[in-house]
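Moving on, here comes chain A:
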Amino acid sequence: AYAQTRIALVVKSLGNGFFEAAARGAEEAAGELGDVEIIYTGPTEPTAEAQIEVVNSLIAQQVDAIAISANDPDALVPALQRAMQRGITVISWDSGVAPEGREMHLNPSSNDLIGNTIIKLSADHLPDGGDVAILSATATATNQNIWIAEAEKVLPDYEGINLVATVYGDDQSDKSYREAQGLISSYPGLKAIIAPTTVGIVAAAQAVTDAGKIGEINVTGLALPSEMAAHIKSGASQSFAIWNPIDLGYSATYIAHALATDAATAEPGATISIGRVGEVTIGEDGQAAMAEPFTYDASNIDEFATIF
Partner candidate 1 sequence: MCPAVGMAISCHIPGITLPLVGRAREGVLTQENMTEPVLTLSGISKSFPGVRALHDVALELYPGEVTALIGENGAGKSTLVKILTGIYRPDAGEIHVRGEPVSLPTAHAAFEKGITAIHQETVLFDELTVAENVFLGHAPRTRFKLIDWKKMRAEAQSLLDSMGAELRADTRLKELGIAKKHLVGLARALSVEADVVIMDEPTAALSQKEIEDLYVLVELLKEEGKAILFISHKFDEIYRVADRFTVFRDGEMVGKGMIKETAQDEIVRMMVGRSVDHIFPKVKAEIGEVVLSVEGLSHPTEFADISFALRRGEILGFYGLVGAGRTEVMQALFGITRPSGGSITIDGREIAPRSAADAVAAGIVYVPEERGKQGVVIGLPIFQNVSLPSLKRTSTSSVLQLAQEFALARTYTERLDLRAASLSQDVGTLSGGNQQKVVIAKWLATNPRVIILDEPTKGIDIGSKAAVHAFMSELVGQGLCVIMVSSELPEVMGMSDRVVVMREGRIAGVFDNKGLDPVTLVETAAGIRSQAA
Partner candidate 2 sequence: MIRLLKQREVMLLAIIAIIVALVTTRSAGFGRPGNLTAIFNDTAVLMMLACGQLVVILTRSIDLSLASNLALTGMIAAMVNAAMPGIPVEVLILGCIVVGGLLGMFNGLLVWKLNIPPIVVTLGTLTIYRGTVFLVSGGTWVNAVEMSDRFKSFTRAEFLSLPMLSWIAILVIALFALMMLRTPLGRAFYATGINPTAATYAGIDVGKTKFIAFTLAGMVAGLAGYLWVSRYVIASVDVARGLELQVVAACVIGGVSIAGGIGTVGGAVLGALFLGVINNALPVIGVSPFWQMAISGAAIITAVIFNARGERRGGRIILKTAEAG
């Protein structure tokens, strides 16, 4: 039999545009690497226990590597440890796992960079400062919470920017929409809604549009260009940012492949090549950052909306 490396790309839940894009990146990397088979999978509900079932079936299949975006940093540890005991390479990406449950973690970007970016995006369009609010996904989403914490840390650097509330839309369109409406009516002076989640930002932009507040309230945060194109054009959103999810899936695949084929080892200071994206260096905490988030606005949206 010829040596084929099977890499499982496990996502929080299927049916999410962001992860679909990452899967495309993984396929692209697999094509470049040649002897790689990508297994793109994930549970229906974004819960840890459902993800464990998926991991268990991957262990049974004796895949060579698992690259996971986790629903809970701790709950998956036992299952992933079992995978590692059976010789499977485990890395986490996007949303991390506790260090004992993986060999390394690939952040799409560094958390402080993201935290800073989402505040900066709103501040850029508020020269005189003003009230802003955050619309997050589920209250339990690890990465969301880290970013919000980072954002709160850098808040003092932005004079006049005043964070009035953080609400949760559970990554459901209707709830996010309603929460955004609540923000709009509760804070008449609101100048910006920051939603570091794609479902939330789309819903918030729609709520602002429907409330006739385009130009008054700027919606910003993290989103895919294809989802936000319409709102950039209408002016509901001035700009937003995202790392390239395709690159993220691509990079995770490269790293998983390198570790699984023993071309690299996951230890602090190690540098791993990630194809066209460049290379990453693993830090002291076993984490690596891919790249800075990229900002999209009216000037470049059309170009990217067709890509992801």
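By our rule, a residue touches a chain if its C-beta (ideal position, glycine included) is under 8 Å from a C-beta of that chain, and two chains touch if they have at least 3 such contacts; residues count from 1.
With respect to how the candidates were assembled, all candidates are chains of the complex that A comes from, given by their letters.
None of these values were measured; they are calculated from a predicted model.
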| item | value |
| --- | --- |
| Selected neighbour of chain A [touch, this complex] from 1 or 2 | 2 |
| Sites on chain A touched by candidate 2 in the complex | 14-17, 20, 139, 167-168, 171-174, 177-179, 181-183, 185-186, 188, 199, 202-203, 206, 210, 226-227, 229-231, 305 |
